[in-house]
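Of the protein chains in this complex, one is absent; all others appear in place.
The block that comes next holds chain A.
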Amino acid sequence: MHTAAGVEARLPIRSDMDLVWVRQHVRQAAALLGFGLVDQTKLVTAASELARNTLVHGGGGLMEASHVGSSGVDGLRLTFSDTGPGIADLDRALSDGYTSGDGLGMGLGGARRLVHDFHVESAPGKGTTVRVTSWVRRPPRAGGAV
């Protein structure tokens, strides 16, 4: 089995430089867990979007990476949390093209499409926590479960 080292991490998100760390860590962790190149790229891109949200809208925060799953099914869970202003209208924030900054408005909704599980918790003034999980897709005969 995979060791937790190299996957588990708590990375601060306080500057553009930290986004580089986040991307590098997610890429390494995903590769370590056996994600294919396409899924690695999807995860890294989702992490990049979410980490930037944490930085730009949440005023900085934290990313936690962890290895989830058992019995041959490995997954990577990434949790982005900040203590910023929070999201007042989640449905609106998740819709494509809506932005409170000057971006394209694809970040949150796009990230949701790039991962298998997507969970967001937020309330105005309470900060935002986004938890995403993706599973390594194994050939059916090897893992049995997908």
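Operating definition for what follows: a contact is a pair of C-beta atoms (placed from the backbone, for glycine too) under 8 Å apart; a residue touches a chain by one contact, two chains touch by 3 or more; residues count from 1.
Here is the rule we go by: contacts and distances are computed from a predicted model.
**Q** When you check the chain that is not on display against UniProt, which of "Aspartyl/glutamyl-tRNA(Asn/Gln) amidotransferase subunit B", "Aminoglycoside phosphotransferase", "Hydrogenase 4 subunit B" or "STAS domain-containing protein" does it turn out to be?
**A** Options "Aspartyl/glutamyl-tRNA(Asn/Gln) amidotransferase subunit B", "Aminoglycoside phosphotransferase", "Hydrogenase 4 subunit B" or "STAS domain-containing protein" considered; the missing chain's recorded name is "STAS domain-containing protein".
**Q** Which of A:V44, A:L78, A:A93 or A:V136 sits in contact with the chain that's absent?
**A** The single option touching the absent chain is A:V44.
**Q** Of the residues in chain A, which ones touch the absent chain?
**A** Residues 16, 19-20, 23, 27, 37-38, 40-42, 44-45, 48-49, 52, 96, 103-104, 106-107, 109-111, 113-114 of chain A touch the chain that is not shown.
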